[in-house]
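All protein chains of the complex are present and in place, except for one that has been dropped.
Labels for the chains are A and B, by order of writing; each one numbers its residues from 1.
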Amino acid sequence: MAFSFIFIPLLLAACLPLIGKFSKKLIPDVLTNAALAFLLFNSILLIKPVLSRGSFFENINWFGENINLQIALDGFNLFMLFTISLVSLCITLFSIDYLKHYGHQANFYALLLVMVAGMNGLVLVIDLFSVYLFLEVAAVASYALVAFGLGSEELEASFKYLMLSVVASAFILLSITVIFGLTGSLSFQAVARGLQDLNAGLAVGVCLAFFIMGFGLKAALVPFHAWLPDAHPSAPAPISAMLSGLLIKVSGVYALFRIVYSVIGMTPALSRVLMAMGAISIVVAALLALGQNDIKRMLAYSSISQVGYIILGLAIGTPLGIAGGLFHLFNHAVAKGLLFLNSGSIQHITGTRNLNELGGLGKKVPITAGTNLIGALSIAGVPPLAGFWSKLIIIIALVQAKHFGYALVAVLASILTLWYYLLIQRKAFFGPLNERWQKIKEAPFWMTTANIILALLCLLVGIFFTPVFNTWITPAADALARGVQQVLMWGI
Amino acid sequence: MSNLWFLYLFFSALLIFTGIYCLLTMRNLIKLFIAVEVISKGVSLAIIATGAVKHSILLAQTLAITYIVVEVSLVATALALIINIYKKNKSLDIRLLSKLKG
Partner (left out) sequence: MIIQILLLSGLVIFSILAILLKDLLKAALSLAVASLFLGIIFFRLDAPYAGVFEISVVAGLITVLFALTVALTRKDSEVKEARLTRLAFPLFFVIFLIIDGLVMKSLLQQVPALPAGPETGSFGEVLWKSRTFDLVAQLGVILAGVLAVLALFRKKEEDKDE
């Protein structure tokens, strides 16, 4: 039942505020984690039927009446669903201990679950307008979550995020409207078929420009990135992990590339534009990250830079490039989730995120320091961790497609990435111990558990890279590489 | 018939431009949100006009109504944010809020 990915979180979110009246802490914790664990289990169960059949179409009948609740699953969707469930489960595990700083567990979890439901819905739907709607579901929940601390910094960041995000969704909706006008329909299949029959290069170009602007804002590509370094660090640590690890990828990268590949169809010109944007994001954001003193701000800039890698890989258009991009998407979701959760641990332990005040924590809190090191090295691309392989695949794909300039940019920027991550390590964990931190203790149980799970994932995916890549990433990449044909095959 | 479509799109583009201009230049938080409302008027005009011109007005109406529901939810969230910001800073000026830098 693929519908459970939307309905279970929504139903639970609707019940949680009531449950929160009776049990402040225990029951919301247990229920949320159980629901997300169930979804993770469910997505693993779906792997076999989906991959053996290629795609999977589900339709609900309501007491025999035929209503239009349709979703489709293929390798690409399923890959995203699995990533969402996995990372969000680790995030809620972490929240069990972390939420002591904020209180109001039930409300927090309810918003988080609505966000998960929105992302799952966005990934599953087969209709352009529904894409917009679920985008908005996840977005409205995320505005409230960014402001959850209710400090003036959080509120301001949330307001800025809301303003830019509303403009983004207005452009997305306008573009959908124009496509609706051209083809007279909204479902992926009908639009894909209609646009093939129709020779409307100019109007489709305008639509694509709007889509790139809208989804680029959501994914924080460089000309449109201004909101992210404010919004992501201000949010509570689990939400930063959620936003940086999942939301920008689902509502930006997934939506853009699903529409570009499966509905409109990739063209060489479009590929060039997206690759250029990806490369600019990589370099600019990496340079900006170097100057930051706040851990979370540095991580936020790093997210922009790594999303640039993902887009660079996906936009090449060759199956290998797409696979590299998707693999990097997964690795970045895991590793950036880990690093943001870890920054939450550091804040919990010491009460500050300023790198200049930290120092020598490694001896006092070995687990936090160790998991942070693994996550940082994975994103920076050090073998044998997962991030190394995905960057390597992207670079190989760039060389194969004869984009030597971009390959060079990717290599040089990954050195820059390594540099600023080592900067975090040196300032926070190595060196002489700052006097202030004599009495600190390791983070509580669930916080370290979540960190350890994600760090193990970085390590294991890196070590067992070949089987993971062949059985898991390649089908997802194939589903995208088939282009418009993939969507036309659905339901047949 | 499609001439009409472009007439409506012309006006909806004007509304969206007006909204974005205000969003970029103004400083009062409530003014900024009025700008968002103006943008969304432009979008819903485009939706209904497209439906009317392409003979699928029923579908377009459902889309417009759904869009209005989304808008209400957004307005509620944003106004709650504005009231909270006002309580903290005793001001609606966006320049006073620039502790964060882009």
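Everything below uses one rule, namely that contacts are C-beta pairs under 8 Å (C-beta built on N, C-alpha and C of every residue); 3 or more make two chains touch, one makes a residue touch a chain.
These figures come from a predicted structure and were not determined experimentally.
Novice: Would you write out the residues of chain A that touch the absent chain, in ascending order?
Specialist: Counting over the whole complex, chain A touches the hidden chain at residues 6, 10, 13-14, 17, 65-70, 104, 107-108, 110-111, 114-115, 117-118, 121, 125, 127, 129-130, 133-134, 136-137, 140-141, 143-145, 147-148, 150, 181-184, 194, 197-200, 202-203.
Novice: State which residues belonging to chain B touch the missing partner chain.
Specialist: So the residues of chain B touching the missing chain come out as 2-3, 6-11, 13-15, 17-19, 21-22, 25-28, 30-31, 33-35, 37-38, 41, 44-45, 48-49, 51-52, 54-66, 68-77, 79-84, 86, 90-93.
The working rule: only the chains that are shown with their structure count from here on.
Novice: Rounded to the nearest whole Å, what is the centre-to-centre distance of chain A and chain B, using the mean of the C-alpha atoms as each centre?
Specialist: The computed centroid separation for chain A versus chain B comes out at 26 Å.
Novice: Chain A touches which residues of chain B in the complex?
Specialist: It comes out as residues 5, 12, 16, 20, 23, 29, 32, 36, 39-40, 42-43, 46-47, 50-51, 53-54, 56, 59-60, 63, 66-67, 70, 73-74, 77-78, 81-82, 84-85, 88-89, 97, 99-100, 102.
Novice: Once bound in the complex, which stretches of chain A touch chain B?
Specialist: Contact set of chain A toward chain B: 129, 133, 136, 140, 143-144, 147, 150-153, 155-160, 162-163, 166-167, 170, 173-174, 177-178, 180-181, 184, 186, 226, 229-230, 234.
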